[in-house]
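Only a single protein chain was left out; the remaining protein chains are all shown in position.
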Amino acid sequence: AQSTTITVATVNNGDMIRMQGLMDAFNEAHPDITVEWVTLEENVLRQRVTQDVATKGGQFDVMTIGTYEVPIWGERGWLVSLDDLPESYDVDDILPAIRGGLTVDGSLYAAPFYGESSMVMYRRDLMEAAGMEMPDAPTWEFIKEAAAAMTDKGNEVYGICLRGKAGWGENMAFLSAMANSYGARWFDMDWKPQFDSEEWKATLTDYLELMNEYGPPGASSNGFNENLALFQSGKCGMWIDATVAASFVTNPDESTVADQVGFALAPDNGLGKRGNWLWAWNLGIPAGTQNEEAAKTFVEWATSKEYTALVAEKEGWANVPPGTRQSLYDNQEYLDAAPFAQMTLESINAADPQNPTVDDVPYVGVQFVAIPEFQGIGTAVGQQFSAALAGQVSAEQALSMAQQLTEREMTRAGYIK
Amino acid sequence: MGRITLDKVTKSFGEVNVIPPLDLTIEDGEFVVFVGPSGCGKSTLLRLIAGLEDVSSGQIRIDGKDATDMPPAKRGLAMVFQSYALYPHMSVRKNIAFPMKMAGLPQDEQDRRINAAASALNLTAYLDRRPGQLSGGQRQRVAIGRAIVREPSAFLFDEPLSNLDAALRVGMRLEIMELHKRLDTTMIYVTHDQVEAMTMADKIVVLQAGYIEQVGSPLELYHSPRNEFVAGFIGSPKMNLLRGEVAAQHGAATIGVRPEHLAVSTSEGQWPARVGVAEHLGSDTFLHVHDHGFNDAPMTVRVDGEMPVKHGDRIFLTPDPSKIHRFDKQGLRI
Amino acid sequence: MGRITLDKVTKSFGEVNVIPPLDLTIEDGEFVVFVGPSGCGKSTLLRLIAGLEDVSSGQIRIDGKDATDMPPAKRGLAMVFQSYALYPHMSVRKNIAFPMKMAGLPQDEQDRRINAAASALNLTAYLDRRPGQLSGGQRQRVAIGRAIVREPSAFLFDEPLSNLDAALRVGMRLEIMELHKRLDTTMIYVTHDQVEAMTMADKIVVLQAGYIEQVGSPLELYHSPRNEFVAGFIGSPKMNLLRGEVAAQHGAATIGVRPEHLAVSTSEGQWPARVGVAEHLGSDTFLHVHDHGFNDAPMTVRVDGEMPVKHGDRIFLTPDPSKIHRFDKQGLRI
Amino acid sequence: MARAVTNRRKLIVTVAAWAVGIAIFFPILWTVILSFKSEGDAIKTPLEVLSSAWTFESYATVQERSNYVRHFWNSVVISLGSTLLGLIIAIPAAWAMAFVPGKQTKNVLMWMLSTKMLPPVGVLVPIYLIFRDVGLLDTKTGLVIVLTLINLPIIVWMLYTYFKEIPGEILEAARMDGASLRNELIHVLTPMAVPGIASTVLLNIILAWNEAFWTLNLTAAKAAPLTAFIASYSSPEGLFYAKLSAASTMAIAPILIMGWFSQKQLVRGLTFGAVK
Partner (left out) sequence: MATKASRAAARVMISPAVLLLLGWMIVPLALTLYFSFLRYNLLMPGMEEFTGWDNYSYFLSDPAFTAALTNTLLLVGGVLLITTVGGVLLGLLLDQPFWGQGIVRILVIAPFFVMPTVSALVWKNMFMNPVNGLFAHAFKALGLAPYDFLSQAPLLSIIGIVSWQWLPFATLILLTALQSLDQDQLEAAEMDGASALSRFWYIMLPHLARSITVVILIQTIFLLSVFAEILVTTNGGPGTASTNLTYLIYMQSLLQFDVGMGSAGGVVAIILANIVAIFLMRMIGKNLEA
C-alpha cells in the first residue's frame, strides 16, 4: 500500500505527549501510515478543531475531543461512526458511563483515550498533623473543617486548592459538579436558568468561603495546571480535581509530596449526588477525511488494550491512560502500581451524565450541558464567578449577572420561548 | 547637430501659468545662459527642453525634428543637475558607464569612452571611488563625464556650480568653458550668478516671469540693455536708476548710470552728495551715497581703492555722458 | 560694556590642540572679523568666548570680570548661528521673546522690545509666521532680532550669511553694518568671505591653525600684509606671487603683485605674456595670463571692461613699482 | 553641548542606564536562566534557582517532543517569503507615491494603514472559508499571502518615507541617461534605498515571525511556525516552567539574535520618517 499521512490534533496533556514518544511501535506495525502531530493547548485546540470540523476544513484526520463535543458532533453527522471496530478491539470492555457519553442513537462516534472523574486528593501528613482522618466519602462540611485545620499561610500551606480560572472547562466544571451535590442545576425542565435558586447561592457562597479563607492567593487564575503545580510543590492540603492528576501527584520525579498523597471520593451534601464530574478525552474522525482507513487504524491502535500494554511495558503501569476500560481495573499489576485506581473507577461509576442532578433536567452532561451554546454561556458565567472569587463582585451580584446573561442567551438561542 | 527650437511653448502647473507662449532658437554649438530672478521659470524651461516635464502647448524641435512628445532618453540631450544627481551606490566608473549600459553599448566601447572622459576630466585616479568619497569639484566633473560619454547633441546645466564654494566655482567655470571650446557642442546653462553669466555665455537669455526680456551677447546686454529690468539685472553692483528732473533733462522717464561710470571728486562735479557706508575692498571702494537729491534709495559708486573718502564726507558725482542709459515711461530703452 | 580679553587661552579636543596659547583683546564697540581657512579654529574661538566650550587653559575676561567659568547665559553675549538655530516650532514672535521669557521679563516689556526689534528689522509683518515659512534673509533677521532683545554687551556671529544667496548677502551685510552703527555694540564676526571681511570689519583677525597671523584694519592688511599667507588670503582676485629671478631683482625671495596693480599694454611693457581666458564682466575684465616666464601658474590681471583683448593676444604687463610686496625666505614681509 | 562631560556625571548616567537596561532585559534573561534548570528547581526562590544545578534537560525534552526544526523552518520561510513578496508589491507602489504624488496620495496611504485596524478575530471565519475553498489551509503559501497582506501597509509606508528622502533629481538623471522605468527601479532606486529597504525587511520579518493569530488558525501540521510550537507549551500538565522557558528561548532566540546584529538598520528604519 502506498503511504498515507494523517494529521492528529491533540491536547498537550501528559498522556497524549507520552503517546507521541511511543510512535515507533505504531510505525513498525503500520509502515504505510505516517502520523503528523498538532499539539495545542486545550482552549486553542477546541477552537481549532471545532472550526475545522464545522467548516469541513479538512485539516485533521483525527481529532482529540471531549465528551462534550462527541454527542453534539455525532448528532450532526460530523464524525465517522466507529461501529465496525474489529472483535479484537473489545468495545464492550469500555466503561459504560464513558461509552454512554460517546454514543448517539446507538452508534459510537469516538474512542475514549482516557477517562476521568474528579476526586479529593489530600496530604496524609498534613491531615495527620491536623489530627483528622479523611473518610472515603467525605462531606462538604468535613472538607471545610479539614481545610481550616490544615491551612498555615505563614508556611505557604493552603488548606484547599480549587479551580478558579474562568472557563466552562475550568472553574465551571468544578462548580457545576459541586452544585449538583448541593441540589442545584443549570436549567429547569423549561430551560429556565436556575442561578437565582437557593442551592446555587449556597454552592457559590461555600465555594467562595473555602477559597477566600483557605485557598492560595491568585486562585481566580488557577486552573488544573496551576493547581497541579501548587499541589506538587507541597502548597495544598487538599485538591479536588480530575482523577488523572493522581498519577502526577504520586510521581516522585515531579512531585515533592508523592508519598504523602491520599484519595477520597468527591464530597457530597447527603442529597444523593456527589460533586464529581465525568470526562473523557476521545479520538474522533471527522467525516469527509481523505484518509478514513488510516485514521481508523490509528484510533483503534491508540485506544486499544495493546496500547495500554505498550505503555505499561515502556513507562510502567502507573502511566497508562486510565479510566476507559474495565479490563484495566481487573488487572492486578495496575492496581498494585496505581494506588488511586480503585478510587478512580468508583468516581467514574458514581457519575451519571443522563441524570446528573437531584431534580430533573432536560439536558445531558454532569459538569456541562451538552448543547452548542454551552461553551459560550459556561465561559461567561465562569467569568462572573471568577470575578466573585477575585473579590470584584459579591456572590449575589455574580449570580444575578449569571442568571441574566444565561437567560439572555437562551432566549436568543430559542430555548426559552 | 544641436539646434534647439522652441515654438510657442507654454507651461502651466495646474492653474499657474509659469511659461507664457515663448519662442527661442538656440543655434548649434552655442553657449546659452538663462538668467533671471528666482522663480522666473529657468529650471522649468530647461526641464521642458530635457523632456522631464510635458509642455502644455507648443512645439520643441531638436535639429529640426519634432521632439515634443519624445521621452527624455530619446532626445539625445545630457543634463547636469545642480546636485549632480550622481548614483551614490555606484563607483565613478559605473556612474559614467550607466548611460552607455542603458543604451546597450558593447563593453570595449564603453571602456574606451570612459577612459577618454576620465583623462579629459582628470578623473582617472578616482574611477573606483564612490561619489561620497569625492570633493564637490570632483563630483561635478563626474556628472559632466556622465554627460559627455553619451555624446549628446546638447548639454543642459541647471545651476551646476551653486553648491560649490567661491574658490572652486572659479576653477570649474573655467573648466566648463574649456570643455565647450573643445567639444563645440551646444550648451544651455542656467545660473543666477552674474559673473558666470557674463563670462561664459555666447548668448544670454534674460527671463522674467516666464517672458524673455532680452537675448544677446553679454556685452550687448551690458552696454545696451533693452529695458530697465535688464539694465538693473545685468552688471554688479547694480546700475543706478534715476527718475524725475535729472531724467527729464536727458529727455527720458528714467536714466541709468552704472556705479563704474560715475566720476567722484571732493571739490566739484555735477551732482553733490554725501557718503554713507564706504566698502573698502582694497582694490576698489564701493560708496553708498545719500542726499543726492534724486530718489530716496542710495546710489552706488565705484571708486579706486586708494581714494580717501569716509562715512559722512561730502562729494560730487559726475556721470560719463556717453554711458548714460535712457528709458521711457514703459521702461524701454530710448 | 563689551570689552573682551583672551589671556593665553588654549583649547584641545582630546589629543588635538586646536588653539595654541592665544592672546587677543577686543575693544568695546569694535567690529572684529575672524577670517582664516576652513578648520583653522574660528568657530572654536567664538564658542570659547560664548562659553559653549570650556577653555583648556587661560582666562577669558569680559569687561574686566573673569568669565572663564561662567555659564553662557551669564556672560551677557548673544550669538547668531550659521544655521540661525531658530526654534522651528515657535512663531517669530515667540522666538524673539524666548530669551526674555527665560529671563522672566514682564510681558509688556517683552512686547515693547519685540515690537522695537521687529520694526527695526522689518519683521513686523511676519511676527506670527513660523521660521519654516520665511525666506533665508528673513530668518537671519529673526536670529538677529532674538539676539538684539537681550541687549547683550557683544554679538557673536558665526558665518551668518553663508547660507544666503549672493544678492541677499549684500543686503544683509549692509543691514548688519547699519545695526552696528546704530547700537554701537561690540561685534565679533566669523566669515570666510573676503568681501564681508574687508567691508565690515574695524579690525580683522587672520587665523591659521589656531595662530593669529595678523590683526589690523582691512586696509592695513591689504596694503601691508605681514607675511605671504596674509598677502595671499586678503584681496580678490588673489595677489600674484612670483619667485625666482624677478623676485631677486627686487631683493626678495618672493614678490607679490595684486591683479589690479598690473598695467597692460599691447605694445610695450616690462613682462611679455599671452592672454588665456578673458573674463568680461562688463565693468572689468579679468585676464588669466600665461607664458609670462615666471612660474607655471597663470597670473591674474584686472583691466578695464572696455579693453579690447581676447584669448591668445600677446600683451605686456607692467607692475606699479610702489605696489610690489616683498617677502623673505620665511615668507615674512621685508 | 560639546563641553567636556565630567566623569562623575558620566558614571552616574552609566549606572542609571545600565540599571534600566538590565531591568528591561531581565524577564528575557530570567527565562533563559530557567531554561537551564530542572523543573523542580525552576519554581524555587530566586536565590535557590541561581544556586541550583544547570542542566540541558529541558532542551532535550523539548527537542524530543516536538519538531523544532520544522517549525523553525516554517517560520523562516513564512517571514522571509511574506517580506519578499511584500517588497515586490510595495516598491513600485512606494515609488509612485513618493515620486509622482497626486492629490490622493496621502489619503491612499492613510487608507492603507487603516486596513491594519481590521480586527482579525472578526474576519477569521470568512478567511478560513475562502482558504478552505482554494486549498490554502495549512500551506506556507497561504500564510505568506496573509502575512504579506497584513504587513503591506507598513512596508509601503516605510518605503515611502525612505524614498521621499531620495532626491528626485537622481531618478531624473537616470531617465535622461536612457533608463526605462524598470531599469530606474532596479538599478537606481532600489540600490540607493538599500538601508531603508533593509530596515523595512527587518521590521517586517519581526512582525511576521511574531504574528500569532493567523499563523495559528490557518495551519495544522505542515505549515505551522514557531508560534504554534509555543502554543503546545503554554499550559501543559505538571510543572512546566523550565520546559516553557526552553521552548520560549528557542522560539525567540533566532529573531533576537538577528535583531541584535542588525539593530542599527532596524533603529533607523523604525523611525517611519518621523526623524528627519
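When the chains are written out, they are named A, B, C and D in that same order, and each has its own residue count from 1.
In this section, a contact is a pair of C-beta atoms (placed from the backbone, for glycine too) under 8 Å apart; a residue touches a chain by one contact, two chains touch by 3 or more.
Small disclaimer: the values here were computed from a predicted structure and weren't measured.
In the whole complex the chain that is left out makes contact with A, B, C, D. Touching the chain that is not shown, out of A:T139, A:S233, A:N251 or A:N349: A:S233 (per the contact rule at the top). In the complete assembly, the contact with the undisplayed chain comes from A:S386, out of A:T39, A:S386 or A:Q403.
Among A:P31, A:G218 or A:G272, only A:G218 touches the chain left out of the display.
Residues touching the missing chain, restricted to chain D, are 1-2, 5, 9-10, 13-14, 16-18, 20-22, 24-25, 27-28, 30-31, 34, 43, 45-46, 89-90, 92-93, 95-97, 99-100, 102, 106, 108, 110, 112-127, 129-130, 149-150, 152-154, 156, 168, 171-172, 181, 206, 209-210, 212-213, 226-227, 230-231, 233-234, 241, 244-245, 248, 251-252, 255-256, 259-260, 263, 266-268, 270-276 (touch as defined at the top).
Chain A meets the missing chain through residues 43, 47, 50-51, 54-55, 72, 76, 156, 164-167, 216-221, 226, 229-230, 233, 235, 372-373, 375-377, 379-380, 382-384, 386-393, 398, 401, 404-405, 408, 412.
Touching residues on chain C toward the chain that is not drawn are 50, 52, 71-73, 77-79, 81-83, 85-90, 98-99, 102-103, 132, 146, 150.
Note that only the chains that are shown with their structure count from here on.
Counting C-beta pairs in contact across B-D and across A-D shows that the higher total falls to A-D. Centre-to-centre spacing of chain A and chain C amounts to 90 Å, using the average Cα coordinate of each chain. Annotation for chain D: no residues touch two or more other chains. Among the residues of chain B, none is in touch with two or more other chains. Remark: chain D residues 39-40, 43, 64-66, 125, 128-129, 132, 137-138, 216-217, 220-222, 224, 228, 231-240 touch chain A in the complex. Against chain B, the residues of chain D that register as touching in their complex are 167, 169-170, 172-180, 183, 187-188, 191-192, 194.
Against chain D, the residues of chain A that register as touching in their complex are 7, 9, 12-14, 17, 20-21, 36-42, 44, 48, 51-52, 55-60, 223-225, 228-229, 232-233, 244-245, 248, 254, 256.
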